[in-house]
Structure formats: structure tokens, C-alpha cells
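This report concerns only the one structure given below.
A single protein chain has been omitted; all remaining protein chains appear in their positions.
Residue numbering begins at 1 within each chain, and the chains themselves are lettered A and B in the order written.
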Amino acid sequence: MDKLLKPLTALGKAEPLRETIGPWELVERVDVALASVAPRRGREAEVSAAAAKAGVPVPGVARAAEGEVFASFWLTPDMFMVEAPFASHEDIRPKLLAILGDGASVTEQTDAWVRFDLTGAGLERVFQKLCNVDLGAAPEGFATRTVIEHMGCYLIKRNGVTLYGARSMAGSLHHAIHLAAGTVA
Amino acid sequence: MTRIAGGLIDRSRTLTFTFDGQSFQGHPGDTLASALLAADVRLMGRSFKYHRPRGVLTSGSEEPNALVEVRTGGRQEPNTRATVQEVFEGLTARSQNRWPSLSFDALGINDRLNSFFAAGFYYKTFMWPAKFWEKLYEPIIRRAAGLGALTREADPDAYDKGFLHADLLVVGAGPAGLMAALTAGRAGLRVILADEDFLLGGRLNAESLAVGEQGSADWARSAAAELAALPTVRLMPRTTVFGVFDHGIYGAVERVSDHLPAPVQGQVRQTLWRIYAPQAIMATGAIERPIAFDNNDRPGVMLAGALRAYANRWAVVPGQRVAVFANNDDGLRTAVDLQAKGVDVVAVIDSREGGALLPGIRHLRGASVVDTSGRLGLTGITVEHRGRRETLAVDALGVSGGWNPNLGLMQQHRARPDWSDEIAAFVPARGPKGLVAVGAAAGVFSTHGALRTGAEAARAAAEALGRQAPYALPKAEDAPYRIAPLWAVKGASRAWVDQQNDVTVKDVKLAHQEAFSDVEHLKRYTTLGMATDQGKTGNLLGAAIMAELTGQSIEATGQTTYRPPFTPVSLGALGGRSKGRDFKPFRLTPSHHWAKSQGAVFVEVGMWLRTQWLPKAGETEWRQSVDREVLATRASVGICDVTTLGKIDVQGTDAAAFLDRVYANNFASLAIGKCRYGLMLREDGMVYDDGTTARLGPNEYVMTTTTANAVLVFRNLEYARQVLWPDLDVQIISTTEAWAQYSVAGPNARKLLQKLVDQDISDAGLPYMGCAEITIGGLRARLFRISFSGELAYEIAVPARYGDGLIRALVAAGEEFGAVVYGTEALGVMRVEKGHVAGNELNGTSTALNMGLGKMVSRKKEAIGVTLSGREALVAEDGLRLVGVKPVNPADAMKAGSHFLKIGAAPTVENDDGWLTSLVYSPHLGHYIALGYLRDGARRMGEKIRVVNLLAGTEIMAEIVSPHFIDPQGERLRG
């Protein structure tokens, strides 16, 4: 789609950030579309069935789930976040509504968040300086909301750590990660 | 030099440091105290009140006397205990509380005047006149008394915080702690072992005992090495666990770089750790206490255990001729160890009667030290033995009044400790759940006992977590600890109880005499147990002396409350990263990078940075920019980033009913494709937020909140749908960050937008208060026809990543109209010109009626706050009402914060007619205008009133007018 308006990353750049801090790799992801899905009252089973049929995984409590095209993670007792490739699913809301019908409230969340993927051995040491999540003890696929330097974030333990922070605070969040990793690199 | 052989210092390296400008040498492994003692420096400070010469009393963090200033410049730190400061190359240290020099201190005169400085002196002396206190007494007292001085420079170092999780936290790495950590670590538990010392081992490093087949220090080193190799164990030397918080949360400070001249690149000075551990073992050891006898505070008098520690660990004997004064067996070890090292042990003065005598040492039973001599350092002691007095020439005296289990952490939850006659000390009672004391901290003083209780506690902790932790103990001494309590030796002069605060036995007696007998009163009256050491060596002594005076038991006399922190924590560590630019995160709007490139001036609004105004070339005063932005917007078109307003997606089949409950006005009737302004009330009837909500579909709304209240509104919405009406089918999520939103306002707003929007946005296509999902060059977007400025206005939203593109597109499209980008100041001017309420009016004590919006509160439905907004006092006819205010003389500048007074009324609270809430200069009208709450305001239009600011000393004559200064009929926004 060749648009009139040029997109910028949350950090205000044309291209997403990719950097190495000590043994760790930090990658800003702008290629993921997001939408929250909240089944309407009494229609949870119906929504789960429709989602399963269409390959939209429904996560358990405090977990992330992965499908072929879609992935998801848990937000609240009645809401989860769906992730999909941005290139094919920029219009993620209508795509999900087509799957879920009027059984769920769906809200586009793509640009509400900045996403950083961190990889490398010993990430626990970085997160010990950032938040109270016990990353070492958490199982693969663990997903939780947490706070980093006053910033609410979603943290997913999935081939490393995926961190979603408020888009407007992308710079401050990156700064916090950078400083913390620097002390333990 | 008084270095002897042995010790745990690295003699292969020499470190040079200075003390009071003089250069000294030490070795890795030395503390400042041990290195100074090795250089025959005994005098290290002056006391708090009497400026008495003082040396080290202890060899650890309980030190009351040897407080020094270390480092220089921004890193200068006062009140550092020389007993814990590691020596590093280039360390600079200075003594405190003396002038002009440590050996000659002018205020040493206070010592001669001691009878004037007894407990309660300040309370009694500096009472009157009251106004002298702040200006005269306090500055003088503060200069004379006190501790070290703060640097006035900023600390250049970084501090940070962190979070650790463990199955078991072990505090203290002496024999009990090491054994506990070994037992749990070998069983695979996640263990954190923290110790304030830089060398793990605790007293094992200070003794000449054996553990297993090794010397005690060697065993400690082996144990630490094994622990370091265990994958689930984290060793944290130089880490003080200072606080015990609820449910297994502990506070700790790791001194990452205090032993270095400066932190290495990227490293911090200290880290504040929050440790989560369901099980914790306090292996914090015991603290030796002195005995009070006359002039027991001279440099050279120290605790017997410390004297022994300096000899065994640091290979230093701070004297040539040494004596020991003890009431217990442990004190005798000092004499034995020193003699074995070839030191001349002049005598052991043992207060107890009977029992075996130490071989080869002059061991006096039933004896006591009654006085000392030596001006700047000990030269002799007077001993009383069998009714005879004898003076012995000694330059070091080790004193042991017994050992107190270190209760600092165990008793922070206010559980009262139990008294043990056996050890004549308090032992921990029950601590918080999951916390247990072992070894000396539990009153078990033998090495074997420490190892055994440590291992047992670790096994119990493992079992509590459903795990097994078998153990085998190395052989170690299990000698009994025999003590016959002796607190104070009768004397004629002064005997110190608390050396840091210069509290003597006489002061305790005076406190008793004046009825300050309770330990908490004793503390406040005499300052016993205050300041940096919190009475670690002196508290029990003071309580015991008070117990003798009152005739109560020591147990009944009790201890003052233990509170965190165990030892002082620097403010730097508590602040962590949160200083300067990193005090809080910044939230940047989608137009931020563009605005910055245009030279925008930003203002902090909560965490947001918003454009305050955007100066053009040649504008030197902010008003020039703001006036231009306002005039251009009203004349043609202006663009403003309003992304920061809270946006909440509200969906569900009961969404309409839900909105009706949370807004005071009606929302059920809102049609699809329409927006409505709403007021939110607190349950007490006060307005707390406002904003517009748009209906995008049958079951789909987007709500806006004020920037400041976005989080609070969301919390309250969750409360309403979960707690109050749990079966409403409504789902909410914040979309504040998802959309970049701009206001486009002014007569040419539509023309500008139509150049970008793919759909028809004529007045028919999108009437006033309409909303629509539209596209811009195919990109999904939202358009709301709402106005805060009073002009024909829209708010247009695109996904945030396109926000930068949109501001550029809007500016480019607006060029032909002379469009401006305006900031929050211009926004504020235009809303006051239109009489719209904002933060100043939504002050938490104002109702809709006060704001002139009383009709919006619907009494036909149930909504939060509506009932109580109808309370009698809140609906009084003559209550405060929002009015407009303009100066009678247009040249007059009213002051923000002014109050309203009738003409001729005295400026009293009774005559207060209300106050001015918002004040701006209206470039449109050419004078200042204001909004305010005026008593009975609606009926006072046209009245002349005084706008008085007593603080600024201004009084302006003004006229009460409608708050709608511009276009009161609202014709422009409907255009």
C-alpha cells in the first residue's frame, strides 16, 4: 500500500532499531499488527471455537500462544491480544471481526505499542535490573504485565523476551533497557 | 608499624591513601580503620557533643566513633565508618567534627563544661525567647555538634535498583550463614547469600579456631568457593540487607563500587535490591557490648572481639602493652590469641569470681577497670582488685561486656524479643513468617552451634518448599559461653554508654530522676541510640542501667523499636536512576520530532511533553508567539496535537447503558456517527473529568478524557463494570497511544482537511458534533467534528505511526491558508475566550452547577454522583457560579490566584466572594480576561467587583460578564 503519509517508528526513525548490547541483541519490531479481543458476555466458548477454527490461538491465563499466522497473549480475565504480520494484516480489526463476528469486541492496538525483542543468553540479569518478573523461574510462553521505571509493559518470555511498552514512551523504555543491560553486560 | 604476621591481607600489593592530608599505606583486605591502626593512628575523630578524642571501638558496621569523610568533590561522603571502608589506591579520608585539627579541637572546651551539656540541656536552656531558636540557637548548635558535612556538589555517579528472587535468602555469611547456604545450595535451592562485609566468613575470619580440618578462615574461603560454583547460589558480598518488609520482601544495598576510586564505565556506585524470598535465614551474628566505666572512651579502648579481629584478620595490634577487661569467657579469647601472637598481655581483668585461671597470663578474678588515662590515646588503666587499686601502663584495652544477638532485622516487625539469662541478652522471639534466626543471632554462640542451627534452618526451609536438604557438619568447637552480667562500674567521673551521642551513665540517671524512664523516653531525652549507629553497642547497656535504677528487670524495661534501615542507606541508592532527566519517563506525541525540528517550546503535562508554543523567526517573547497562534487560528486555521487526551474504546451490547451510568448526562440517546460532550462525577457529586464520546457503531464508542485523568477514568470504568455492575456486557481498552490525533480549527479548517480526506466532509456530510471513519489517501482514519476553540473545528486521527506524516501533510495543505501550528498556551487562551472549563475549574471541589452546567446532570437515570450532587449545600441558589471577568480599564493586568471582593468590603475570609480560576490575555479582545467562581455569580452579570491579590499586592477593578467572551451564540463552530 503506497500511502500519502509516511510511517515512522515509535523511536521516530524511518527504520526500526537493531542493536547489540554486550551479549544481547535488541530489535525493534514494526512488522506486527495487534488487536485486543474481548469475548462478549456469555459468548466466550463461541469465540474460542471460531478463533480455533481460523487459527487464532487463545492464550491461557498469563500465557502467550502461537499459531501459524496469528499469535496471542493474555491481557485480562476477559481479554487477550492477537498478533499478526503487519504486511498482510495491517487492517487486523476487520480481519478478526470477519472471524469472530459480533461475538467479541475487537480493538486495533497496533500503534499503541512499541515492541522490543531481546535475545541472548542470561537475559535474566538484564531484567533483574528492570522489573520484578522472576524471568529465571518463568516458563517459556509466560506473559505478564509489569512495570519498568514507571512504565507499564507487557513482557512475554518467548525465544528470549518480547517487551511491549507504550508507544509514546519508546525512547524512555529503550533508554532504561540500555542502561540496565549496560550494568550487567 | 604494628603489623604482625598472618592476617587476611594481600601484602603483595600496597595501596596509598591519605587521612587528614597525611599519606599512609595499606593493603588489599584492609579497612581504613585497620590500615590506620597499623600506622599507629589511634585518634580518628571527635565526639558529637563534648568533642572528646575518639578512636575505633569496633571492627564492623556497628562502629559509633570512627566516622570520617571520604573522597572529595561530588563523591564526598560524610559519616563513613572507617571500620567498613575498604582502602583503595588514592582514597582520601578526613576526620570530622573538629576545628582546627583533630589533635587540637577548640570545642574540646565543651568537655570541660560537661555539666552544662548533660541530657536535656538543649531543651532546658534554649527555650526562650522562641524566635531566637531558628535564627540563633539552632545554627550555633548545629555548627558545634553534629557529624560530617555534605558536599554541595552533585553526585556524579549512577545508582540503580533491581529485583531478585530466591527460594531462600541467607543474611550473613559467618559460620551459620555459610552452612545454611551450603545446605540449601547443595540441595539445588535458589539461594542468595548476602553479607555486608567484602570478605565472606564473618567471625570465622576474626578467630583462630578450627572448622573441620582447616583453620576457620580457610574453611570460610573453601565454603565461599564451593558456593560460588553452585549454579543456584548467588553470593552477594558488600551487600547489606537493611529492611524486612511484609510477606518475604527484603531491602538490600549492594555497594558495587564503594571500594573503587570511581565506578568503572557503565557501572553504578550502589544498587538497591528488592529481594523476594519466601524463606529467609538471619545469620547476622552478634554485636559485642562495652562495659561502662570512667573514661572508657579513650582511643585505644576497644571491644575485645574487635581487638582480636584486628590481630587475627588484619594482622594489627593497636598497642604494645595490652589488657583485657571482660565479664565472659569470650573476652578471654582475646588475651589468649594476642599472647599467642607474641603480644605483651599485661593483665586480664575478669569481673567474675572463681573458675580456672588462664595459664601464663596475669588473670585477675573479681576485678574491674575503674578509670583510664591518656589525653589523645590510652596510656594507662586503673584496676580495682580485692579492694586494692593499681595503675597499669597499657596502650590498648579490650573490653567485653558480653554479646548481643543482632536483632536488627528480626525485630523490625515489632515482635518483642525474649530475655535470656543464660547469655544476659535479648534473643529473637518470633519474627515474621518464613524468617528464622540462627547461630549467634539466635543466641547460639559456639561455632558448632552456628553450623548446626544454620544447617537445620536450611533443611527446614527446604522442607517448607517441599524439598529435601540433608547435611553433614564439619567438626568445630562447642565451648560454653559463660557470662556474669556487669553493665557499669561505679565511678566518680563520666562513664560512656553511647559513645556516638556522648551519653553517659550520669545522663541515664538524670533521665530517670526526671521521670524519662521508659526506654523510648530515655532515647529521646538523652539521644541514646540515635544517629548513624542507632545504638548498636550502647542500647542494651543504657536499658540495663535504667533497669537497675527503676528496679525493673531488663526484660520488662525492654528495647526501643527496631526499624529499617539496619545501617544507613544513601539517598542516592534510594533514588536510583530517578534523577535529572531520568526522574520519570517522557511521553512523546507523534508530532514531537517534527515540532522539535521546528523549534517548538515544550511543556511537561504529566509525563507528556506537549508543544507549548511554536516561535517564528523574530519572536522574542512567548506572548508574541501565542497571540499570533490564536489570531491566525481564529482568522484562518490552526493545527494542534491533541493526542495526549485519553482515548478509551468502549464496546459491548450494554455499552450505551454503561456510559449512561458513568456520565452524569444522557448518552443512551446518542446516535451512531455523533459525538457528545459528557461530564463525569465522583460519587460525592463533584465533577472530576469531562470529554467527548463518539458513537462509531451500534455497540462501539470511543471516549475521550482529559490528559491528566486518563488513568483515573480508566480505573473508574473498570470499577464500574467489575464491581458495581458486573453483568453489563461492556469491554474497554485504552487507545490513547494507538492514534495520533490533531485538532484542525478555524474558518478554513474544512477547506484544509478536504484536501486530504477522501470522503465528503461538507457541513451536510459531517455536521457539527458528527464523527466518521474516513480515509486519507486510503489510510484508515477517524474524523470528529468537535471544537474546543469555538471555531469550526475537527479532530482527525490516524494510526500513530502515520502521525508524523499527518502533521507534515496538514502543514503543507494549510500553507495556502496561512495555517499555524499552535500549542497548549494558545489552546488555553481560546478555551477561556469560549468559557470552557478545564483543569483549573475541574478542581475536585466544583459541581456541574458551579460550572454553569447544572442542566447537564440528568436526574432521570442512575449515574455515579448524581444523587449526592443534589445535596442541599451543593444546590444553593447563591452558590459559586462560573463567570467571566474583564478589567474595567483594559490596560489593567489581573493576577492569577486573585480573590473577588465587593466594593468596600474588607479583605477577610467572610467577605471572600470567590476566586479567579483561569487568566489569559485575549489578543482578540486586546486585554486580559479571566474565568472565576463567584458567589451567586449568575445573578451578578455587569457588576463591578474588586479582583484582589494580597500576596502580589494588587487590586484591579473588574466587571462580571458572561464566560463566553467570543461568539456566545456558537455560530462559528456550526459554520
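Note that in this section a residue touches a chain if its C-beta (ideal position, glycine included) is under 8 Å from a C-beta of that chain, and two chains touch if they have at least 3 such contacts.
The criterion applied here is as follows: contacts and distances are computed from a predicted model.
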item	value
Record-based protein name (UniProt) of the chain missing from this complex, from "Dipeptide ABC transporter permease DppB", "Sarcosine oxidase subunit delta", "ABC-type Fe3+/spermidine/putrescine transport system ATPase subunit" or "Cytochrome bc1 complex cytochrome b subunit"	"Sarcosine oxidase subunit delta"
Touch partners, limited to displayed chains, of the chain removed from view	A, B
Option from B:Lys490, B:Arg871 or B:Arg939 whose C-beta touches the chain left out	B:Arg871
Sole contact to the chain not displayed, among B:Ser553, B:Gln722, B:Ser762 or B:Thr845	B:Gln722
Option from B:Glu138, B:Glu477, B:Glu683 or B:Asp878 whose C-beta touches the chain left out	B:Glu683
Absent chain, residues of subunit B that touch it	245-249, 276, 433, 654, 657, 683-684, 711, 715, 718-719, 722-728, 862, 867-868, 870-871
For subunit A, residues in touch with the removed chain	61-62, 74-77, 132, 144-147, 152
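Note that in this section only the chains that are shown with their structure count from here on.
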item	value
Centroid distance [mean C-alpha coordinates] between subunit B and subunit A, Å	32
Touch list for subunit B against partner subunit A, complex	158, 160-165, 190, 266-268, 271, 274, 276, 577-578, 582, 584-590, 592-593, 607-608, 643, 649, 651-654, 699-700, 727-729, 731, 733-739, 756, 776-780, 798-806, 809
Residues on subunit A engaged by subunit B in the complex (per definition of touch)	1, 3-10, 12, 30, 36, 38, 40-42, 78-79, 91, 102, 105, 107-113, 128-134, 136-137, 149-151, 166-173, 175-176, 179-180, 182-183, 185
